[in-house]
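The structure under discussion is supplied below as structure tokens; questions concerning it will follow.
For this depiction, one protein chain was excluded, whereas all remaining protein chains were kept in their positions.
What follows is chain A.
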Amino acid sequence: MGLGQLASRALLRSSRLTTATRTSHFLRTIVSTPELHNSEVAAAQSQPEPDLPKRNPVGGARIHFPNPDDAIEVFVDGYPVKIPKGMTVLQACEIAGVDIPRFCYHSRLSIAGNCRMCLVEVEKSPKPVASCAMPALPGMKIKTDTPIAKKAREGVMEFLLMNHPLDCPICDQGGECDLQDQSMAFGSDRGRFTEMKRSVVDKNLGPLVKTVMTRCIQCTRCVRFATEVAGVQDLGILGRGSGEEIGTYVERLMASELSGNVIDICPVGALTSKPFAFKARNWELKGTESVDVTDAVGSNIRIDSRGPEVMRILPRLNEDINEEWISDKTRFFYDGLKRQRLNDPMIRGADGRFKTVSWRDALAVVAEVMHQAKPEEIVGVAGKLSDAESMMALKDFLNKMGSNNIWCEGNGPNPNADFRSGYIMNTTIGGLENADVFLLVGTQPRVEAAMVNARIKKTVRATNATVGYIGPAADFNYDHQHLGTGPQTLIELAEGRHPFWSALSNAKNPVIIVGAGIFERKDKDAIFSTVVAIAKNANAVRPGWNGLNVLLLNAAQAAALDLGLVPESNGSVESAKFLYLMGADDVNVEKVPDDAFVVYQGHHGDRSVYRANVILPSSAFTEKEGTFANTEGCAQTTVPAVPTVGDARDDWKIIRALSEVAGAQLPYDTLSAIRSRIRTVAPNLLHTDEREPATFSTSSLRPEIKEKMDMAPFETAVKNFYMTDSVTRASKIMAQCSALLLKK
């Protein structure tokens, strides 16, 4: 927040004033800094200020002028600043490089203006004004550093601290608390409060958010977040005056997939993380900037670790993907990284039990069995959490062994990887904000990609966009029309017979989102061609706007399709003699023949381990460097935050080592070498952190589909939001969430 800087400036100023005038402390004054009392004198003293060094906007903020005529000029502490019309005084100050203290104001939420911490002095106004709620007017002279402003802040601080417990030593927010920081910077140096403090009963918000409601300062950020971003009306304010409380109106849990974000926005320790409670202090943690892999959004996260342990996961700002929020699954699944881990290579003995062996022996056994299988009986499956490097290595290795039966989980039996625009989100997540009509086909974004859903919710709230949904009955946290459950509705839309068609055809920027659950259907090509027809009729794909999207489910999917992990034949699992599962836990192991040899390479003992003959332990995404492409096709890399567990190795290294033991050595020894191999296949995976749009649009280039659509309704792709992959299934917190929060 840059408050430290502000604090030091405030301290410097006050010490200078203290030496300048010295009045006696005879009376017990309202303000502890007595100089602030005779503000006129102090104001006169601090009036003639010479040219100060140039100030830069807070946090490198940049202003965008939608209309150059609307620029107005205001003066902040004497500096002229040009800002667009409609900005608030607080925003003007931020652009002028002055960070105004605040509690209730949050740039992504509506303005409440109830904490009064952001009071500044404006010339010709009789009282200090709340800068967060006051629009800046042309020629306004704003003073942020005057005795009046300081006195106002000090007074507000004193009132806030009146009922705030002094339990910083046992508070989890300690060290990253806005109230702590700002009371150091702007508060009084002594208290006059002798009465009893108010106490409030704690609320039960579920297994994720711990509440200590006595600490609450009623900034109402959480209430506004719940209604505006999360779209649940669970939180509210009850009572008035000193009886004011935040709470759920009736005894119920906060059932939102974004509820963890209230922990971040709470400026005090009233809402803290329940799993993280009393586990660590924020200054002992090492932050690693990484990427989430539990869904296909690729939310930017910071992994806070202490030693070999991941202590918590926090969001990282990325305006294009997750803004500053993350879903509860992303935030709280990390305890799964400590459970059910595979740490040694193991071979299943004759008695059906696993025996720990050395890497040498394990690789030798795998290589020998692999040579006994016929090339077409060798099958490889990449899991939901695989990184691009290891998928590239696995594909190259299997190809060298003569097999091309390799695919990635979730992409279905016959994925269409010909055109990149056919499987990514072409509109981009940020671009969804420009849409005015959404058509969701067989996708429930709330559980499939919570951050995409938050973006749709934001658009619906901001522009009243219409949302039409085709699929099984599902939970939405914004207004939507349930058009139908299956392909029949799609046909009606394509033929223009459906009532929703008028909304779709009249839309300026229509967006059609197809769920990746449809990949698993046999008639997916027919469905896609119908969707393409709808998009064509609605003019959704045109120069400057591409509204035809696929919403993927897993972190590995987009990269797998980019790398061409497409199986040669259908149903190859049934005929496999040698099955290589690289973290694939959702393969139907029932279908695998009994005499097949199954190698499981992964980090968690999950479903597939029960069938595996050999286990090769690999590292999880927090322990390795890997490239992941998200659903909009933006490649991002994870960064190792903690060391690997036991004798585990990175995924691509295991395949590289196995290839040498099997006598089909892969030509890369380093991560950079494997990336230059990727460059020849999918160069977009190397442009990390910037999205490479798809070159062609598929609509005109796809072959004609003759097969008929199956009229069976669409199915729910994600049954349990909290448990979708091996890590989240191993997590205790996620198990509690699915027990308590899922609607039965």
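Just so we're on the same page, contacts are C-beta pairs under 8 Å (C-beta built on N, C-alpha and C of every residue); 3 or more make two chains touch, one makes a residue touch a chain; residues count from 1.
Simple rule for what comes next: contacts and distances are computed from a predicted model.
K.L.:
Pick from "NADH dehydrogenase [ubiquinone] 1 alpha subcomplex subunit 6", "Protein DOM34 homolog", "Nucleolar protein 6" or "FAD-binding PCMH-type domain-containing protein" the UniProt protein name of the chain that isn't shown here.
P.N.:
Going by its UniProt entry, the chain not pictured is "NADH dehydrogenase [ubiquinone] 1 alpha subcomplex subunit 6".
K.L.:
Touch as defined at the start, partner being the missing chain; which of A:R360, A:K374 or A:R542 qualifies?
P.N.:
A:R360
K.L.:
Give the residue, chosen from A:R649, A:R691 or A:R729, that touches the chain omitted from the document.
P.N.:
In the full complex, the listed residue that touches the missing chain is A:R649.
K.L.:
For the chain left off this view, which of A:E123, A:D475 or A:E660 is in contact with it?
P.N.:
Spelled out, the listed residue whose C-beta touches the missing chain is A:E660.
K.L.:
Out of A:S619, A:T638 or A:N684, which touches the unshown chain?
P.N.:
A:S619
K.L.:
For chain A, which residues lie in contact with the unshown chain of the complex?
P.N.:
358-360, 619, 644, 648-650, 653, 656-657, 660-661, 665, 669
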